[in-house]
Structures are given as structure tokens and as C-alpha cells.
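What you see is the complex with one protein chain gone and the rest in place.
Letters A, B and C name the chains as they come in the text, with residue numbers starting at 1 for each one.
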Amino acid sequence: MSEAAKPAAGTSPRPAGRAGRNTELPEHLKDHKGVWVFIEHDRGQVHSVSWELMGQARILADRLQVPVSGVLLGGPADPLEKYAQEAHAFGADRCYLVRDPVLQGYRNEPFTKGLTDLVNAHRPEILLLGATTMGRDLAGSVATTLSTGLTADCTELNIDGRALAATRPTFGGSLLCTIMTLAYRPQMATVRPRVMPMPRRDATRTGDIVERPLGMVETDIVTKLLDFIPDADRNTVNLAYADIIVSGGKGLKNGDNFRLVWELARVLGAEVGATRAAVQAGWAEPERQVGQTGKTVRPKLYIAAGISGAIQHRVGMEAADVIVAINTDPNAPIFDFAHHGIVGNAMQVLPVLTQALRTHLDKRIRRIA
Amino acid sequence: MHIVVCIKQVPDSAQIRVHPVTNTIMRQGVPAIVNPYDLFALEEALRLKDRFGGRVTMLCMGPPQAEEALRKCVSFGATDAILVTDRAFAGADTLATSYALAAAIRKIGEEQAVDLVFTGKQTIDGDTAQVGPGIAKRLGMNLLTYVSRIVEVDLDRRRLKVERRAEGGVQLLDTTLPSLVTMLEGTNEMRFASMEDMLRAARCPVRRWNKDQAGIEDVARIGLKGSPTVVSKVFGPTPRCEKADMQVVADSSANDVCLNLLQKIFTQHPTLEDEIVERLSV
Amino acid sequence: MSAAAIVNVEEKLFQNRYKVDHGRPHIRIKDAAVCANQCKEQSCTFVCPASCYKAEGNRSVTLITDGCLECGSCRVICTEHRNVAWEYPRGGYGILFKFG
Partner (left out) sequence: MNLTTREKFDAIVVGAGPSGNSAAFTMAKAGLKVLQIERGEYPGSKNVQGAILYADALERIIPDFRDDAPLERHIVEQRIWMLDDKSFVGTHYRSDDCDKPPYNRYTIIRAQFDKWFSAKVREAGAMLICETTVEELLMDGDRCIGVRCDRKGGEVYADVVVLADGVNSTLARKAGLHGEISAKNVALAVKEILFMPEEVIQQRFNVGEESGVVIEMMGTVTEGMVGTGFLYTNKESLTIGVGCMLSDFKSNPRRTAPYTLLENVKKHPGIAPLIAGGEMKEYCAHLIPEGGFHAVPKVYGHGWMIVGDSGGFVNAAHREGSNLAMTTGRLAAETVIAAKGAGKPMNAKTLAAYKAALDDSFVMKDLHKYRDMPQVLHSSPQFFTTYPSLVNRAAQTFFTVDGVDKKTKEKKILGSFRSARRLGGLVGDAFRMWRAFR
């Protein structure tokens, strides 16, 4: 974000043209057309953010009357054609494929060359990537190579005139700002997972595939990928990247009741979090503390048991997609921002919820097996 | 071993408040601090210096008062500090910033070859995480972002092995020096500086470079002119706090309440249920 | 005076800037038994301006130093029992006044 972004007072948009800055699109860039989405995949699975972006790209492209294309880079073991079909089902008109042994497993150097060459060859006007560790790593070096503008971690994309208006949080999320790349192409943006809605999948849709060689050999590449260690095998607490979190607070009254939080978490395959008071009381390790002086988390589901919801805790977890709160006090502050509230004693509700969940999931698993 | 650590002085964004009524940004009393992510990078660099000896040079691009941030880094144990400050840099976005910092690192390399460049994962005001990749690209250095652990450094064979966070796991990467590393937060804990370093930092002059001393050739690529991105407006988020839909256990059995809750959540978020089932059946 | 509505000091403390020295609380209760058994008024539980001292149900007093404003009142008013081991936090930690 540019350093001189003097926050404008209130919501009055400041004129984009400013002294010393070119804001008109030069002639030679006018032929950039089309909205591209970099489809991120790893170990046989496409990251859901790519499909969310495909849905968003469809909306932007329809507004600009241009095609949507997916970009797939991968090695021999990656089923790129299958992914391309998925991309067409989610709205892509075309998919660009670059297949090469050196692209087996993400490394910055080959992926940057592959994506940059594709962009220079087919000249899109908008390039979207997921704001994952892979997406942000790749976007940074591609944008530098192409000397174009990149807006990171966007929460909203729309078209203003013919240019992309990307809105993103700044100053740690306390503010939002809208950024545009007026005189450079392609306009690049990364978008956070689970921010854009998942589009409807239409299996009948089709689209073409354009293949392109990478033009790089392993010896050109310095960095070697030796191994991949999945999180499940490591016993580190990574609250920041957890999808589901079950947290306990002072309302659980003592340490052994915290066991109930662990049992529910095990059934959900979730991480266990805690409030400052619970950590101070020694019921959970400091790495599990969620809140102003602990971790900030953005899980899909956050279950808060015996937590009043003081502001110091709220700022650490209010970005969760679904917040379930269990508290004996009906006007505990947490009920003001939770999605689902249960007024009741957490020690009583937790085991019942764990059991209800187990029976529900067993029914589902039996139906599949 | 010569390591360059890039830092930025940023406003302590946790203290920024948006006035609920007028929606203006209240910046009074928001002190400037060293970007917290950069301190993880500095600590990692200092640990390598403790092990292999050598120099840690701090580099910062910013206004004159950013000298305070550099002096603080020297007090943790960095050898010396360079502040790249010039009116021409004002308004730079990440592309222009990476151009300027890359030029300055090239200049530092002329005094003593640089083995490793460290930056923080991102800044807390920009949050873009693009300056690290930008510098690496311009200097032709290997880029290792979101590094959670330096596994092994072999100065003789000029090799470096790191663990890099990826989605759902950690990559083990092996590469050569020189490299640019951005450190993940929470990987280490900043040391409590010794008295000797505190006194040395209070005395140590912070070198100031303008754009020429920093080796900038193309003035069109720095500051506003070198910045493709334009901020068109800044505004406060609309707070969302509608009341939760409540159920009370007292009047109906806990079991009904829980089943009702699960039913509501899973209908609203079908993908959530699939993922839980999938994770359990694997 | 209007009925003393329960004032939520947490809302006030949230506005402050604070650097927690994890695992190194700078103030300690020397002997918890003294608070529970010998101290009747337990005045620290209402005099402390950051409400760090909380009277638990079983007459014991618990101390959480996050948010402490380092005024020293708890040390001074614990005159009869001298049961507060009071120190300033490590350099740079604790409360960091933006205005003061």
C-alpha cells in the first residue's frame, strides 16, 4: 500500500490523479483483455479459494464483456486436465496449461517464469491469485517482474470505469482502502480464502485448453524442494491456520472441565483455544491464548464455551465465519456478535453437544461408507 | 557472514481507532514502532551472527524520524544501521520501495558481499508482503517466504536449508546463498538486549543515504512516479453486530438445543460439514 | 449518588497500549494463605484502579497483572501484612501510555 496514503477524512473519495503520477492507460497496454485466475493446487487437491476467485472473475468479466481464463501450472503427477474441467464447470471459458517436471511441487523460480511468460504472451488485463502462502509468494515476484501494480489480501473487487477497484483492510483491519492500478497492466490482486462466495458448479459448461511449454530445466533452478511435512504429523499448535477452534474461558470454573473442550475438539478435528484468564489460571498453554494479547484467528467455526466475550477476547476471534457461544449469562457481551447462542451451563452443554455431533457424524459416515 | 535486515517504522496500528460517529481516522497518540514482523527477522539474523560471527546491517527506507527504529535495532545487537531517506521516495508503493531497497542493498554489497537478506513477512500498516519478493527478484536472489525455521547454514558450500510454511504443512527447501528470507511470525522471541549493546546503540551514528548515495539510477521508478497502485479512498469498516439467535437450555433439554444448533449450522454451511466428515473418515 | 452501576473497567483498559511480559508477572502475592485467612478487608480487590486483584468465591485473592497501571497502590495499602512483592516490569514492558 503506498506509503503516502494519507487517509482521506470520512468516505469522500480523493481524486485519483495526483501530481507526479501517471494515471492514464498508455496506448500499447490498451489491448490487454480478459480476467485470469491462477488455480492453486497441491498434492491432488485444488485450494477452494481458486474456485471462489473463478466465481468473482466471472462477475468482473461479464461487466467488462471479456473472457475468463484459468491458469494451471504443474508437474506430470498433477491431473491438470481434470482441474481444467473443474475450472470450466466453475465458469472459466479457457484454461492455460504449463506442464513440466520442474513444476512438480511449488517453487518460486519456475512458477514465476511460467506465469510471467503466459501473461506476456496472452496479455490479460486482470490477474487474480488466492492470498495463500503460495499465492502471495508468487504474486509478489510476478508483479515485480512485470513492473505492475498488485493489491494484496483484498476483501472486495469491483469494476470502476474499466479499471479494477480492489478494496482491502489496512492498519491491521481497523480501516479499509480501495486501490486501483490505472496506468499498468495486468492489474493484479490476491484475495483471502473464504471471503468471496463459492460459485455454483455447472458440469455442463465446457471450454478450451491452451498448452504451453515452460522452457526451463532442473539444472537452471537453484532451490530444491526436499520434502513436505503435513501439519497433522507435527504436534505444534497452529491456531492461526486452524479451520475449527473450540475455546474455553473462566466460565468453565476449573482445569478439569477444560477436558470437555478437548473432547469436543477431538470429535471436530479442531484446535483448542483459550481466553487470557484461562491461560493465566494454567488450564491451557500460552500459545493457545486467543485475543488482544494472544493470537488473532479466522477459523470457519469458533465455539466459545464459558467465555463472556470481553473486547480483549473479541478482537482476536470476531473474524470467524461462524461463532457459537455457550454462556450461563444471557446478556454476556459475546451474544452481541456471536451467530448462534446457547444460554446454559457449558459443563452441561459441552458433553451433550459432543455426543450429538458424534451421532450425527457417524450417521453421515455410515451413509458414505 | 554479512546479513542485511530490512525494517520499516510503522504506526502501531492496534492503537488506531475509527471515530464511531464521524468515521474519521483518529491518529492521535499512535506511536511509531518497529514493524513487529521485522523483529522476528532481526532475531533470526542475530542468532546466525552469534553462531557464525560477522555483521548485521540494518536497512530502512523512511522519513528522518525512522532513525529511532534503526537505533532500537542496533540496541538488540545489530552492527550498524543505514537510513535511506529522501523526499523523492515519498509516496512509494511496494514496487517503488523494493526498487529503492534493492539498489541500497547493492550499494551495501559493494562494501562487503551480502550473504543473506532478511525481511519481515509483511508490515502491519500495508500488510501486502510484496517488498521481500520484489527485492529478491531485482537482486536475483533466491526467495524463501514464510520461513518458519532456518534448518541449516553451510557457509563453505554456500548452502542454506529452511522450513517454509505452505498450505496444510511445511516445505523443506534447500538452496544456495545469497538468498532473501522473510520470517514467519512466532518463530522466535526477541532477545532482551545487553547493557553493552544499549550503550553502543545510544552512541552509534545512523548513516543517512539520499537517493544518489543509495545508488538510485532511474528516478522515475521511485516514489509516486514509480508506484503503479493508487489509493482512491480510505474508510472505516461498517461494524457488524446483530444479536445471535439464542436458545435457552433451561426450558428444553440440552440435547434438542444441540441438535437444533447442528442442524442450523450445517444447513447454512454444507461445506463445513463435508470437511469435518472427510477429516474424520480419512 | 446514583446507584453505583457496575463499571466495566475492561472496556477502559482495552483502550490502553500494553506490552505483556508473558510468563514474568512483575507483581506477586507473597503468600496466598495470608490473603485468604488473615486479611479481612481485602481492600486491594476494590482499590486497584485496573482491578487486577479479584476476590474469588473461597475468600482467596487472585492477581492477574496484565493491564496493571503500575501506580503502586496495592503495595502501599497492604500495610498490615506486607504481602505484595511489587516491582516495575522489565524495561519496555507493561503499560505504555500514549498520552499519560
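We take it that a residue touches a chain if its C-beta (ideal position, glycine included) is under 8 Å from a C-beta of that chain, and two chains touch if they have at least 3 such contacts.
Predicted model, so just to flag it, every value in this text is computed and none were measured.
**Q** What are the shown chains that the omitted chain is in contact with?
**A** The undisplayed chain, in the complete complex, is in contact with B, C.
**Q** For the chain left out of this view, which of B:E110, B:D156 or B:E196 touches it?
**A** For the chain that is not drawn, the touching residue is B:E196.
**Q** Can you name the residues of subunit B that touch the chain not displayed here?
**A** Residue positions of subunit B that touch the missing chain: 17, 19-21, 26, 28-29, 31, 68, 75, 192-196, 198-199, 201-203.
**Q** Just the residue numbers, please: which parts of subunit C touch the chain that's not shown?
**A** These residues touch the chain not displayed: 1-2, 4-5, 7, 9, 12-13, 15-16, 19, 41, 43, 46-51, 69-73, 75-77, 79, 87-92, 94-100.
Keep this in mind: only the chains that are shown with their structure count from here on.
**Q** From subunit B, which chain is the farthest off, judged by mean CA positions?
**A** Chain C.
**Q** Could you tell me the distance, in whole angstrom, between the mean C-alpha positions of subunit A and subunit B?
**A** 18
**Q** Rounded to the nearest whole Å, what is the centre-to-centre distance of subunit A and subunit C, using the mean of the C-alpha atoms as each centre?
**A** 41
**Q** Taking each residue of subunit A in turn, which ones touch at least two of the other chains?
**A** Residues 292 of subunit A touch two or more partner chains.
**Q** Spell out, as numbers or ranges, the residues of subunit B touching 2 or more other chains.
**A** Each of 14 in subunit B touches at least two other chains.
**Q** Note which residues of subunit C are touching subunit A in the complex, please.
**A** 10-11, 13-14, 18, 20, 22-23, 62, 64, 66
**Q** Name, in rising order, each residue of subunit B that touches subunit A in their complex.
**A** 11, 13-14, 16-18, 22-25, 27, 90-95, 97-98, 122, 124-130, 132-134, 136-138, 142-146, 161, 163-176, 186, 223-225, 227-237, 240-241, 243-250, 254-255, 257-259, 261-262, 264-265, 268-269, 271-273, 275-277, 279-281
**Q** Which stretch or stretches of subunit C touch subunit B in the complex?
**A** Result: residues 17, 90-91, 96, 98-99 of subunit C touch subunit B.
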